[in-house]
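Note that one protein chain of the assembly has been removed; the remaining protein chains are unaltered in position.
And now, chain A:
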Amino acid sequence: MARYILRRVLLALPALFGLVLLTFVLTRVIPGDPAATLAGDSATPAQIADIRARYGLDRPIWEQALVHVKQVLTGDLGSSIFSGRPVIEEIGFRLPATLELTFFALFLATAIGIPLGVVAALNHNGPVDQLVRLISVGGLAIASFWLALMLQLVFAMEWDVLPLRGRVEVELGTPPLRTGFLLIDSLLAGRLDQFRDALWHLVLPAVTLCLPGLASIARFTRSGMLEMLQKDFVLYARAAGYGRFRLYAIYVLRNAVTVTVTQIGLLFGALISGAVAVEAIYDWPGLGTYAVQAILSADYKALLAVTLVVGVVYAAVNVLVDVVQALVDPRVAEDIR
């Protein structure tokens, strides 16, 4: 198993290296001159050239790329050319907010989607199945910005049961940051009021964000279950007298979720990109809003750092998914060897 994990990690490294190079090239070929943006509207050509030289932007692109890779490898992601602060510092504050949101959304999608898929498969073509089909089509079809606005309208404006935007109520303050996850930090600080506050703020953005994922998890679980229910080992288990709950909720499901687990890894990418829109609407102080600012201000240093960090998180999640898959299905780890 350790060998298997090591192998998965090593396989992720070339992908990350490629990400570093590719994003660098992309940020340099897109329109927009960071030096001009930085110098301001009234700057003279000489001032712009000066800035360009200071940031090494006048060098050949391959040389810039090498310098960039070297900096990344030494852990130096540079400073935002917009705010002048080290990007790692700015990201360090915002990454946990995004991760808390995406992980919570993923948790919701899994915790609701998998049982929904199981129940649908067991009632194949029954009313629950139809409902799940409706949810899985709707969940993928509904635009998240529309859903976000509707949820805000109903739950925050009309009924006033959940907060409209933001991550915390300012009067309550935030617990001392240790993990950056407010749900955890508030519990560590023993502040249940802050925990409740963080949770309440999380609900609407997370529900908005999780819906497409929930839809595809339910769909994959349903089809996985339907496929597995045809297997001889289910018939054998029934003949041998397994209990109904254990048979379906554990014995068959564990076979059926292998596909779903892979899907969850891919889903995580969609969650992070979906978070950009959701964060913007709910005013969530995460990486998504930061990335949008960086793009608008041609802050290529910030942008490179965001893509790299997101890439690392994505790779880590997928290694985790591989490990979970090997735990679920013992044949997976052996086939790799």
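The criterion applied here is as follows: contacts are C-beta pairs under 8 Å (C-beta built on N, C-alpha and C of every residue); 3 or more make two chains touch, one makes a residue touch a chain; residues count from 1.
Methods note: contacts and distances are computed from a predicted model.
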Protein that the absent chain corresponds to, by UniProt name, given "Cell shape-determining protein MreC", "ABC transporter ATP-binding protein", "Indolepyruvate oxidoreductase subunit beta" or "DNA repair exonuclease": "ABC transporter ATP-binding protein"
Touch criterion as defined above, residue of A:235, A:296 or A:312 at the omitted chain: A:235
Absent-chain contact - pick from A:136, A:152 or A:255: A:255
Chain A, residues in touch with the chain not shown (by the definition above): 231-233, 235-243, 246, 251, 254-255, 258, 328-331
